[in-house]
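All protein chains but one are shown in place.
The block that comes next holds chain A.
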């Protein structure tokens, strides 16, 4: 009987964990190696599926926010949501499947703790989720909406762009939906293909009135998410899904804020400025090491953190110092956010530039499945672009 119950429970947990099982393979990303075993029958080597294209580097334990706890990125998100619901009695969390804990476990335990009127499922309808969230925010209550994958945010595009972003402006500040935050898993994950890998920040960067934020780590995620929730403007918070389990570090248990619209120089350097956000920050960090080791080149690494409104001053200040800029993102090259950065920097820092600004991005294709290793702007492509810039 006990075995039965255990097995049933196991099945339920597995179902609940759903997507999780696949992420187990990514644990300790960077430590896996491709195992290539020659298969004499076919001539094609049998490949162990997936090796991560990045190595997550935790930041040193933060000292100034009190007691910390080891958390991965989804746990850091849960912690932020927990803090929010604890201190703001109007705050509610809603979306598809958030009640049982969410397909990425970001809302585990919250419904039990705060009640079914505060953490609840909605019907399967993104335009409804965001529209509903706007309405809650219009009354002044705090609305935290979850879109299950950033790839599915598009039905809500009208509500976000035509409504949320313009609410305050069009009403002459009579009404606003500033207490709305939309969260969505974002970016490549190894096998997500067209509809579980997208990075749609560029679509929203073109929309005055909203803020768009992408964290690189659990500590950043919690602080930035709390800032988004407390910010008096509607915010979109993209969570790099491949980091949900792969990124682990010490994160403060209590509430803390990381300011929006402030980029972070995570490594100082003198020869080249590298800019990225989300998962890609870890790629360019590694590129910086490679550049130092192989070329003796000193890189300044910047995590942009907020895409809109973005921190022009920090990036320009860096480029004025180094004279070279490389921007990298998974999203396709044309019209990607690197174009905006590149355009602004050449306007502001033209005479400081020693080489054309380099963009290392995804190709102008939908995000492919089996070809992902070739599609992504990995460290070799970034390194190669950097080398060309140095030799320009």
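By our rule, a residue touches a chain if its C-beta (ideal position, glycine included) is under 8 Å from a C-beta of that chain, and two chains touch if they have at least 3 such contacts; residues count from 1.
Here is the rule we use: contacts and distances are computed from a predicted model.
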Leaving aside the chains you can see, what is the UniProt protein name of the one that's missing? Options: "Serine/threonine-protein phosphatase 2A 55 kDa regulatory subunit B", "2-oxoisovalerate dehydrogenase subunit alpha", "Scarecrow-like protein 3" or "Transporter".
"2-oxoisovalerate dehydrogenase subunit alpha"
In the full complex, which of A:60, A:172 or A:296 touches the chain missing from this view?
A:172
Listed residues A:96, A:146 or A:163, member touching the removed chain
A:163
The one residue from A:90, A:257 or A:346 touching the chain left out of view is A:90
From A:84, A:181 or A:233, the answer for touching the chain not displayed is A:233
Where does chain A touch the missing chain, residue by residue?
3-4, 6-8, 10-12, 15, 90, 92, 117-118, 120, 122-123, 125, 127-128, 130-141, 143, 155, 158-159, 162-163, 166-176, 178, 208-209, 211, 232-233, 261, 309, 312-313
